[in-house]
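Note that one protein chain of the assembly has been removed; the remaining protein chains are unaltered in position.
For chain A:
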Amino acid sequence: MSNVPRPRPVEARCGAASGPVRRALLLLLLCLLMLPMGAQAQGEREAEAIALLEALDVRAYADKAHAIEAIVGNGDPRARDWLQALLDGRLQRTEAGRFVVVLDNRGRDWPVADALTGEPLGEISRRDLERLGINNALRNQLRSAIAVVDLHSPDLDQRRASAERLLGEVDAELAAPLAAVIEAETDSGVRRRLVQALAVYRLEQGEVAAVADLEGSLHPRVRVALSRAAGGDDPALAAAAGSALNAIEQLLKVNRAVETLYFGLSLGSVLVLAAIGLAITFGVMGVINMAHGELIMLGAYTTWAMQQLLPGQPGLALLLAIPAGFLVAALAGVAIERGVIQFLKGRPLETLLATFGISLILQQLVRTVISPLNRSVVTPEWMSGSIAINDALSLTLNRLYVLGFALLVFAALMLIMRRSRLGLEVRAVTQNRAMARAMGIRATRVDILTFALGSGVAGLAGVALSQLTNVGPNLGQNYIIDSFMVVVLGGVGNLWGTLVAGLSLGVINQVLEPWAGAVLAKIIVLVLIILFIQKRPRGLFPQQGRAAEG
């Protein structure tokens, strides 16, 4: 829409007198409306507000500018909405002279709300509405005015958001009031941001002292301003800005390293989650379960099914999916153990083939019963978003949760294997089956329980993975080779090894990725593992003693 105000036929006809008359009439009407409430003070405030808005409805842009200043100075709580509506061209006037805010300007009739009370007034034909026009100069003024209004807001979040917006946007007009705002600001974070915003402006004005205020800031706008100043004509300023910029670059490098580490640990935690169940079934029991990936997939699909059962409550569904995913995968694991693996005891290569067949069946089952397409699992609100550590570094929450979850699962498994009766029996059966049975341990029962535990953990991994990747029939396949690599690298039968191997593989992958690309990084990691296993065929932490023979 053009900024040029259309000729105002009404005013042209009635002349200068019509304005005050109409205003008086309106005032009267409003007073009448307010009378039943008997609130004299409120009536006065409404009159004042109308007067403020009336002042906007003038032709000269200079007068409008004054009117905007008046609104800002008045401190009316609705001022921000008015200014925003004016900026967006949604502050309009009906034929009757009433100020309204257009809620939706599509179609022929627009729904509007009263600008003063905010109550909806139904739909009004666009022809009966008159827009309060603004030009570019006013637009800039409005933006800073809104920022200033926000900076006065009692709400801390609003002040913070406004301060964020101001960085790099400060001009001469805003600089003076900003200094006063900084003085009055109580929150140190907002204050620092405002000081930076002002300093960027001062830097642009050639003030060398401003560099000191910008030191150590990682905000891209600050860096832009500094690098511009560093390339400027003033040698003193350029030198100061240059050294500040160098310091910032150093800091950024550290930040990037931390970020890589975080992503690496996150990827590693996924690998650990996927592999730790395998570390139990393969590492402790010596059973190669190629269907492990599909057990992960079952866990992920359980999450999806839970969310289907509890629509609108993704968070609750996710929490319930943790035990449910464990149970589903554990039961599937027991079925696999009883149905197939128990007949193949002592024949690891045959076990590998049979469980691979099971993995194919499970995949195809999901494809036929549910869908060959990916299902979407909702991330609950408390898991989405990120924590901003500083301007250049923010940690995504879902990855942080998964990292924590992985460590929790690992700790729980460690406890079970080291401190519980089951763990003791599992270790006994692993080391010497015949002797353990002679001591009265029911080896078959231990087998079932161990396999259920390992499979259940795979289900947990699936629940966690559903928050990070697509849930589809191929989910498990993508992790099975990586999981085996982690277990083999860590040393079979060693949970600590799995943790260390998983996390370090994740970090190595992320470190390699920037200069090698994702696919090549993966290939390099695989080749490295193959070479590593040449050197240490039994992994990072090999089992010692008699249990190693076998």
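The rule we apply is simple: a contact is a pair of C-beta atoms (placed from the backbone, for glycine too) under 8 Å apart; a residue touches a chain by one contact, two chains touch by 3 or more; residues count from 1.
The working rule: contacts and distances are computed from a predicted model.
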item: Protein that the absent chain corresponds to, by UniProt name, given "Formate dehydrogenase iron-sulfur subunit", "Extracellular solute-binding protein", "Cell shape-determining protein MreC" or "Urea ABC transporter permease subunit UrtC"; value: "Urea ABC transporter permease subunit UrtC"
item: Full-complex contact with the absent chain, from A:R106, A:R127, A:R421 or A:K535; value: A:K535
item: Omitted-chain contact residue, chosen from A:Q205, A:Q308 or A:Q364; value: A:Q364
item: Contact with the hidden chain (one of A:A60, A:A176, A:L349 or A:A438); value: A:L349
item: Sole residue of A:Y201, A:Y262, A:Y401 or A:F484 that reaches the chain not shown, by the stated touch rule; value: A:F484
item: Missing-partner contacts on chain A, residue numbers; value: 288, 340, 343-344, 346-354, 356-361, 363-365, 367-368, 481, 484-485, 488, 519-520, 522-523, 526-527, 529-531, 533-535, 537
